[in-house]
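One chain of protein is taken out of this complex; the other chains stay put.
Chains here go by letter, A and B, matching the order in which they are written, and residues are numbered from 1 within each.
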Amino acid sequence: MSAAARLSFSVPTGPLPGAIGRDMSSEQPMRMNISKLNFYYGEKQVLFDISLGVAAARLTALIGPSGCGKSTLLRTLNRMHETVRNARLDGEITLDGQSIFLQDVTQFRRRIGMVFQKPNPFPKSIFDNVAYGPRINGTHRPLSDVVEASLRRAALWDEVKDQLHKSAYELSGGQQQRLCIARALAVEPEVLLLDEPCSALDPISTAKIEELLVQLKESCTIVIVTHNMQQAARVSDFTAFLLNGSLIEFSPTPQLFTTPADSRTEAYITGRFG
Amino acid sequence: MTARMTPRVLWRKSLSAVMLSLTGVCAVVAVSVLFLILGYLVIHGGRSVNWDFFTKLPAPVGELGGGMANAILGSAKLLALASLIGVPIGLFGGIYLAEFGGHGAGFVVRYAADLLNGTPSIVIGIFAYALLVLPFKHFSTFSGAFALGIMMIPITLRSTEEFLRAVPLALREGALALGANKSRAILTVVLPAAYRGILTAVLLALARVAGETAPLLFTAFSNRFWSPGWNQPTASLPVMIYTYAVSPYDDWHRQAWAAGLLLLGLVLVINLVARVVLLRGAAARRS
Partner (left out) sequence: MPENNNPVRGAGSSSGPRSLFSRLRQGDEIARLITLLFAASVVLIALAIVYQLWADSALSRHRFGLHFLVTSVWDPVFEQFGALPFIYGTLLTSAVALLLAVPLGIGAAIFLAELAPQRISAVCTFFIELLAAVPSVIYGLLGVFVLVPLMRQDVQPFLKSTLGFLPLFTGPAYGVGFLTAGIVLALMILPFIISVSREVLLSVPRDQREAALALGSTRWESTWKVVVPFARTGIFGSIFLALARALGETMAVTMVIGNTPQIAASLFAPGYTIAAVIANEFTEATSDLYLHALIELGLVLFLLTFILNGLARLLILLTERKGAEVRA
């Protein structure tokens, strides 16, 4: 979809839903909206009545203890849950005001990028990894330009520009993850989802990626799941705290971490559980 | 469903649907081969598997009628003796690998077993011929059983080792702690714990050699009559099937179908029993 077409959709704005006990009357343009989402694996319900908005050109973090459903929630945003046989979803999710479920899924997924917990480059060269998305989706620009631009956005270009034809597996873990980010960026998604992208990486790689995410969010809305609260505090603009499948609190990051509204939020961020 | 698609996406999705359907067709073809084989055997051989077939000797060449009693008995003798040769070697060899073996010796033995497994059956037939037919200048049941026995070794060996290794350490140590020495522990505790898997392996090995024809062609050869003892050539089901199928006689063709049905039935039943034994064992262990 061309940038012009994308921009011509009305981007809904409004107070951030789900903010409990806060006066959130400041207007925030919202890229995506989740409303009254209930999610089931077969008979078992894992997400309960979740409503929140993903602010455009901002980084939203989803935090919570293991098993609270944050990854499950993330995966609904690009309809990845549909690859699981007995996953069921109730509620609405919109991108730029349009329901994501009424679009063709293959076309839709191009608009949302995903980076996984463990770096998972394809068994191809660095170039072919990044070029995969543009190749299957078609692109007007020459591939080499697209690949270079994506690698630059992922802060990896300088390290690999001379070895584009080497296998992606020859890169270090941190480099592989940045490659996966570049690969996701190559199709120019409107939203980028990252599921604990640094949990398998060393501190230096983690720092590099956090830095790159902060720069990236201006041009790309980001949602990140993390179990590392300090990371959430460092990079995100908004933070949502989930517990046992429910959204407990959703506020601008500085507020959530300094003056949380809910006692459970406070208990989690002070390390009393999780 | 307001799914608008660009022409390119439409093309890609259609291609996806077509290719994935084709893979389904491939799977259907693959599975149906088994049923086709069974179907043909039942249709062409079903009515010929009668009392005569089981009790009569082959009629003189060119005459109608007769049966395959000698071949059925011959196959039974071959398989019994083959088991006697192959199973102990595989079993005790497997015990050695699992319980006593060192790294180097283990590697060599396993490699040799894999070598035997990958050797074409006709080459094993050549070996048995050179060893047991040539020096004595006649074909024999014994040489045929020897060839088949060799073929049973690799499966039995690898499976015995695998199932013995799978017995939990706790079981072994329990026996040792009660004062059993190692061989006692193996005999009374470990082997019984692994017996299901080993039995399955033996059955599967048996099923595999039951159908083997090539090594028998110049070891057990064939026989139009009974073959007393172990030192004479003997008829066997697979060789009879082959001989009758390539012959010019229609009656022999009919009997070949019957023999084929019997042989395949036997092989499939052994396979099914083996798998059920294993599955039930696995379920029992889990509960």
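Here is the rule we go by: a residue touches a chain if its C-beta (ideal position, glycine included) is under 8 Å from a C-beta of that chain, and two chains touch if they have at least 3 such contacts.
It should be emphasised that the depicted structure is a prediction, and the values quoted were computed from it without experimental measurement.
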| note | The one of B:L73, B:L176, B:A193 or B:V273 in touch with the missing chain is B:L176
| query | Touching the left-out chain: which of B:A214, B:A235 or B:L278? | reply | B:A214
| Where the missing chain touches chain A, by residue | 78, 80, 83, 85, 106-110, 112-114, 116-118, 120, 122-124, 132-133, 136-137, 169, 180, 183-184, 187
| note | Interface residues of chain B toward the undisplayed chain are 12-13, 15-17, 19-20, 22-27, 29-31, 33-34, 37, 40-41, 44, 88-89, 91-93, 95-101, 105, 108-109, 112-116, 118-124, 126-127, 129-131, 150, 153, 157, 165, 169, 172-173, 176, 178-184, 186, 204, 207-208, 210-214, 217-218, 221, 238, 241-242, 245-246, 253, 256-257, 260, 263-264, 267-268, 271-272, 275
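Simple rule for what comes next: only the chains that are shown with their structure count from here on.
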| In whole angstrom, how far does the Cα centroid of chain A sit from the Cα centroid of chain B? | 55
| message | For a test of understanding, state which residues of chain B touch chain A in their complex under the given definition. | response | 1-6, 8-9, 12-13
| query | Hey, which residues of chain A end up touching chain B in the complex? | reply | 102-104, 106-107, 136-138
